[in-house]
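Sending over a structure as structure tokens; questions will come in a sec.
A single protein chain has been removed from this complex, and every other one stays in its place.
Order of writing sets the chain letters: A and B. Residues in each chain are counted from 1.
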Amino acid sequence: MITTPTTPPERPDVLSLEANIEARFKTAVSISQNKNQEVLIALERPSALGALCKFLFWEAGCSFAGLVVEEQQEEWQLIYLFLLPGKHWVHVSLLIPLEDPTVPSISAHVHAADWYEREAEDLFGLHFEQHPRLGDFVLHDQVWQEGLAPMRRAFDLRQPRLERQPNQAWRPTLVVKDPGAFAMPVGPVYEGGLGESVHFLLETVGEDVIRASPRLFYKYRAVEKLAEGKTISDGELLAERFAAKSAFAHSLAYCQAVERAASLDIPIRARRLRVALSELERLRHHAGAIEGICQSTALNVSEAQAAIVEEQLLRASCSFSGHRYLFGLNTPGGLRRDFDVDICRRLLSAVDRASGELRRLEDRLRYTSSFLDRLEDVGSIDAVAARDLDLAGPVGRASGLPNDLRREYPYSGYGEYSFDVASEKEGDGYARLRVLFFEVRQSAALIHQALESLPPGETRTAIEHVPAGTTMGWVEAPIGSAFHWLRINEAGLIGRYRIMTASFRNWLGIHAAVENFAFQDFPIILATFGLSVTECDR
Amino acid sequence: MSAWVGAALTLFFICCATGLTLSALVSNRMAAFIIAWQGTLCSVFLMLAAAARLIGGHDFDVALWMLNGWGSLSLHVDALSAVFLFTTGLVYLSCSFFVPDYLIHYFRERYPIRRYGVLYFALMAAVVIVLVAGDALTFLIAWECMSILCYLLVNYEQTQQSDTSAGYIMLAMSEGGFLAVVIAFLILGSKSPGFSFVSLREAAGSLSTLASWGVFVLGFAGFGVKAGLVPVNFWLPRCYTASPPAFVPVLAGVTLNLGLYGIVRLNGDLSPGGGIGPGLVVLIVGSISAIVGILYATTENDMKTMLAHSSIENAGIVVAGLGAFLIFRNSGSAVPAAIALTAALYHMVNHSVYKALLYQGAGHIEATTGTRDMDRLGGLIRIAPALSAVFLVGCLAIAGFPPFNGFVSEWLILQTLLRSALLPSALVKVVFALCGAILALTAALAVTCFVKTYAMSFLGIRRGVWTVNTVLPARRSRLSLTILAVSCFLLGILPTYVIPVLDRAVEPLAGVSVTTSLVPPFFTATKENQQLPPAFLQDFHNLGAQTGARALPGRGLVILLRGSEENPVVFAMSPSYSFIALVLLVMGTWIVVRRWTRARSLAKRELWAGGIPRLLPEMSYTATGFSNPVRVIFQAVFRPNVVEDTRETVGVHFRTAIRHRRNETHLVDRIFFHPAGDAVSWIARSLATMHHGKLNAYVGYFLGFLVLILFLYRLG
Partner (left out) sequence: MAFWFWYGLRNGIRSTRYPAAPESSAGISPGRPLDTLFADPLEAARAAANCPASAITAVDSLARVDFKKCVFCQRCHFGTRDELHWDASFEWTQRHSSERGYEPLPRDFAHSLHIIVVDAGDCGACLNEVKQLNNPLYNMHRLGFFFTATPRAADVLLVVGPVSENMRGPLIKTYEAMPDPKRVLSVGTCAITGGVFGQTFTSAGGVGSVLPVDLEVPGDPPPPLSILHGLLVVTGRKQPMDAQHSPVNEVSK
């Protein structure tokens, strides 16, 4: 049941962190704290950036949440977001003059930052020195011309389509240099289109696949650019709909960001309902992921049964909230609607049925050796590589990283609930499956805890005015931790909306950590990772 | 009839001599012309001589001149020689069109074609003399000339080829083989008055067991060098690869046969030997050569090297057939022995034809694209459709597909290896079974190898960067390819006419005729008074003997083996009927499909590759990738040493390159030559410890030696 709230995070660690940084980097940095007790480090000397980030990531044990780039009036502002587990946010801020957009790359020290820098280079035109590979990332060289930088203010979102012929001279960059090596192309339309659009080059010399290079951003729709200039209410739609299978989670992060900016406390009933809905979404998402794993190993009966569970949860979501994917519920200040007792009871019985069915599936799958044979030791990522690439979500937890934002940095009242965080050590496909089943059980328990203790009251607090400034919201989405960063300008409109998702980080993990596997294992590896292309591409 | 043989042979030699002198005298351009037309003439006369002997049936003898104390140098054309002569003539006929065009277009006056012409005709003459030699002296002299001429032709492009040592190795190995053969003949002749084959044959019976084993081992090893048998064939891949493309078809189609001829002549004809020991050795060596050859061919990307390994494989199959022949003959089963020998000779003929075809095709590919590496070829079917058609015929033939010739001979050899029930000893039966299994495996691997060859060279998209050399085969060279392709086809669908011809060579060696056993007169069985039992006729009837009785001539088109009373027909096969059935089936299907389906429009669209803009060469299957499973499965044979296994990264995590290079030592080198070389080095090193430069020790050696001599003198 609900326990008493835990004690607030201890301060001494933060102080020691600040002291360490000050001792080491002296005049290169200036440290302060903002009203939300976030540590702000402003870099005086750009050259200290790499060493500072390395210190924060490796020695202080922070995880790297993302890089936010903003084009301001006179300079570029880059904010590197680090999260000290369970404790505090650390923002490292760097200002670069507009005319000279050169930044030292930190990807050699913090490997998880690799793709953030490539994305910034493609979208903003920044140049990161000593980054091993820039270009052809978001804006594919075959489609777009060089130097476009669409995220810059001067670039008009609605400009007409530029007609350009594909670049005939484009060649993929291949890693395997053996004579007679070749790269099998998969996608972007593959699996009959029932897989999301992503392209792979599987490099091989004929037997095993030595290296798989994914090519993402076929689904790039410039959500961050679309948000600029929109009202906060219109921004809700974008937050929900760029990755609809985690719609509630992302809209929750967005709303929490706005509520944080407005220093708003939302009613307890709304908090509990939000927890219940988040966990409902997680339950349904994981049912779909389990179905995907069973489908990839061609165990058709369990795939069908898991698919039935997912569909039943979708129907239960629709009966409960009016929409199968929980659209249109979150709003800054709470929820748009209320739910009466009968509806909650029906939802609880649907959840019980679903989790019972999944438990039965799990019990039997554990004894199906032909199924386990295909999952064990497939796509293994060990704990060292997981930490190195800062993997998030069930993938990270299966490799021994016990990170979970609900536990470490509780939001929406998660600190009051009792639940366990999954943790497995092997890091192979079977470990990831076990993590999914574990989280299904935890989600069902959390929904019970939330709905059985709903206090009466409002589900929404009205927000009159959101003050200008930057704010951040975070959430443990079904795939992993997601961070939404907002800057609201004087007129109350969105000035900059930055979305940093777990899929973006974890795709780098597939790229870097999975080598030397049999070709037949490829769909299984993809299914056990369960990553979302649309969440990464935005 | 023997007069015809003599006449044709004389004309042949005259034409050769004419060609030789003319080539030496005229200009380069004319020399090519001479090679073409005079060469054609020579080949035609050669084939006429062979045909006259085979059809006429009488041997031709001529004594050339007498040498004091050595005996006479003579020529003797018997049926066995005639078979080899015919094959040689056919290969030379096709080469005579191919060679000059190649020389003119692709050498571009870089090397004097006149010299090539002289060597060409001289080699032709030497080869023929080897084949028709009537005594050991002629044989050996001509053999030596042939070896040297081969070396000269192999090293023809001496300033250009990267590996001139290949020719030297071939020469050294040839000389070593020659030495062994000489000693073999000397041992054989130790009990005989003269060196003529007739007297050698008679004297062979009085050799002791040890001597006859010595003759066998030395002869087999010596001829095995030329034939390309494991373990003395390590010169072959290197040499075939380094030879000029104009000469390689002759190397593979003619000189390899000389080794086989030598084995048949020495071990089959002159000195049959007692017991089945030699036969077992021959069978085992043949089977091992076959499997090793095809394994290395399948994993090889350079086309000429691949074809060289495939020649090793085919020679191994022929030799395995010869081994079966020897075993059956010395066990008393004459008919299976005859069948085995027929199959071996048939395979020899087939191999010459399709290997010459493939090598000529490879030469054209190399001239068209500038590369032999199958990893970089692809898409040639659009550039050279005619070449791709004949190359396909060659690939199908060598892979053993009906209706081409490879099928018939491989099938017959496998069938003879299945007849081990007739053998006395259990050990021999086991060996037969194992060798049969090995040969079946080589047949399967041969299919893999040549599917890879054809697909990677001609089909798909262009993988490498090369510009098409627009000088494609001229019309005359197309003629040469066509001759060979048509021969492949005819040898495949008319085996029942080939086997009686080969029978003329087989009968003297095996003792029985194979014609009545293997190709009984199918349609005239009921009419003539053949001694065929009623049960057999009944089976005949069931096989459809009456079909076409009035339409088709004499022998019919079915190969079948007559067995005993209980089992009249042991096996039956007809490539001709299969071919007819196939044609009818295809035509029938086409007609049915066209008649019964509505008219459909045919749209040609771009290749579907998942939506990417274009399928790039990096994305298509390479030859290495295709054969990698074979390399992995037979890893114990290849045993690659990992030379480089690096994973380069930038900034620790960003992978930029993965390099995984392996170094492979050939199986034969690993097992025989490196240990042998190491042993020799070890002996030399041990002996070298004696040479430490101290004068006192040397004096001591003298003293010791002196004492030893005195001691031995005392004892003796």
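The working rule: contacts are C-beta pairs under 8 Å (C-beta built on N, C-alpha and C of every residue); 3 or more make two chains touch, one makes a residue touch a chain.
The shown structure was predicted, so the numbers you read here are calculated from the model rather than taken from an experiment.
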Of A:Pro150, A:Gly427 or A:Gly530, the one touching the omitted chain in the full complex: A:Pro150
Given A:Leu43, A:Leu238 or A:Leu405, the one touching the chain that is not displayed: A:Leu238
Residue of A:Ile308, A:Ala383, A:Leu454 or A:Ala468 in touch with the missing chain, whole complex considered: A:Ile308
Absent-chain contact - pick from A:Arg336, A:Arg353 or A:His448: A:Arg336
Missing-chain contacts mapped onto chain A: 140, 142-144, 150, 155-159, 161-162, 166, 188-197, 217-223, 225-226, 233-234, 237-238, 241-245, 247, 288, 299, 301-302, 304-305, 307-308, 310-312, 314-319, 322-325, 327-329, 331, 336-337, 364, 368, 370, 532, 534-535, 537
Footprint left on chain B by the chain that the document does not show: 603, 605-606, 608, 610-613
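Here is the rule we use: only the chains that are shown with their structure count from here on.
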Mean-CA-position distance for chain B and chain A (Å): 66
Chain A-facing residues of chain B, complex: 301, 375, 609-616, 618-629, 632, 650-661
In the complex, chain A residues that touch chain B: 107-108, 111, 114, 130, 132-133, 142, 166, 168, 170-172, 174-190, 199, 201, 204-207, 210-211, 388-389, 512
